[in-house]
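Now for subunit A:
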Amino acid sequence: MNFEFDLGFSIIAPIIVVSALFVVRAKNLIHAVLWLGATLLGTAALYARLNAPFLAGVQVLTYVGGVVTLMIFGVMVTRRHDGIDAEASSEGSERGLIFASAFFVLLSVVTWKTAPSIPNPAPIATSAQLARVLLDYYLIAFEALSLLLLAAIVGAVVLVRRKDPEAVTKLRQGSALPLINEVES
Partner candidate 1 sequence: MSHLLAITIAAPAIAGALLLLVPSSARLAMRVVSLIGAVISLVTAILVATQYDRAQGGLQLLETVPLVPSLGIHLKLAVDGWGVALLLLTGIIIVAGVLASWTVARRDKEFFLLLLVLVAGVFGVFVAQDLFIFFLFYEIAVLPMYLLIGIWGASHKVPAEGPFTFTWKRFDVGSKEYAAMKLTLMLLVGSAAILVAMFLLWANSGARTFDMQVLEQTKFPIAVQHVVFPLVWLGFGTLAGVFPFHTWSPDGHASAPTAVSMLHAGVLMKLGAFGVLRIGMVLVPDAAAWWAPIVGAVAIVNVLYGALCAASQKDLKYIIAYSSVSHMGVVMLGIATMNAAGWNGAVYQMVAHGIMTGLFFALVGLVYERAHTRAIAKMGGFAHTMPVVAGFFTLACLSSLGLPGTAGFVAEFMVFAGAAKGSNWWWAVPGVLGAFVTAVYVLRACKAIFWGPPPQGEFAHLEDVRRTEWAAPLVLGTLLVVFGFWPRLLLDFIDVASQGYLGRLPVVVALAQVVSP
Partner candidate 2 sequence: MNAWLQVFSLDFAVAGAAILILALDAMGGISGRVLGWFTAALLGAVLVASFFFDPSGSVPHGVYVAGAWVLFFKRVFLVAGILAVLGSLDWLSERTPRRQAEYYALMLFSLTGMMVVPGARDWVLLLVAFELMGIPLYVLAAWAKTDGPADEPKVGPEAGMKLFVTGAASSAFTLFGLALVIGETGSTALSALPAQATMLTHVGMMMVIAGMGFKLGAVPFHMWVPDTYQGAPTPFVAFLSVAPKAGGLAALTVVTLSGWGTQQTFWAPAIAVIAAASMVVGNIFALPQTDVRRLLGFSGVAQIGYVLVALGAGSQEGVAMALFFIATYVFTNLGAFLVVHAAAQSSGGHETAKLAGLSRRSPWLGASLLVFLLSLAGIPFVVGFWAKLFVFMAAWRAGLGGLVVLGLVVAVFGLFYYLSVARSTFMSEGTAQEPIRAGLALKLSIAVCLAAVVGLGLWPKPLVDEANRAASAFMQRH
C-alpha cells in the first residue's frame, strides 16, 4: 500500500485528533465544547478536502452553528451556581483507555489489512444530484426523518416543560431546586 503525503490531510488530521482529545480531557466544560467546535471545524475542512463542499457547509452550519451553540447553552443552564468547573473523571479511565485503544487498534489493523485503497478518487456528486436522490430514492426515509425530528422536538419540549402542578407546588415549597425556568404556569 502506498502512502502518499498529503499536506492538507497532514494538517487537518492532527488538529482533529488533538482537539478531540481536549474535548474528552478538558476540565472546563465550556472549553470542552469549544474544543468540540474545533474538531467539527476540522472535520468540515476535511470534508472540503474530500471534495464534499456541500457537506462541509452543512457541517459548519448545523454542527458548529447549531450543536455547539446548543451545547454551550446546555452547559450554561446546568452549571452549578458556585461556578466550579467540572473535572474530567479519572475513575475507571484505565478501563476506558484499554477498550478505546483496543477498538482503535482493531479497527486500524482491519483497515490496514483490508486496504480499501482506491487510488483515483471518483467524480464528486453535486448538490443537485444529492437533491434528486434525496427526493426520489430516499423519499420515504426523508419523510420518516421529518417525523423523527418532530418527535424529537415534541419530546424535548415535553421533557423540559414544567407544568405538573405537583412539581410546581414542591418548587414553591422550596423542596425542589431553583431553576432557570422557574414556573411556567
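Candidate selection criterion: all candidates are chains of the complex that A comes from, given by their letters.
Here is the rule we use: contacts are C-beta pairs under 8 Å (C-beta built on N, C-alpha and C of every residue); 3 or more make two chains touch, one makes a residue touch a chain; residues count from 1.
From a predicted model like this one, the values you see are computed outputs, not experimental measurements.
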Expected hit for subunit A (complex, candidates 1 or 2) is 2
What residues of subunit A sit close enough to touch candidate 2 in their complex?
106-107, 110-111, 113-114, 116, 136-141, 144-145, 147-148, 150-152, 154-156, 158-159, 161, 163-167, 170, 176
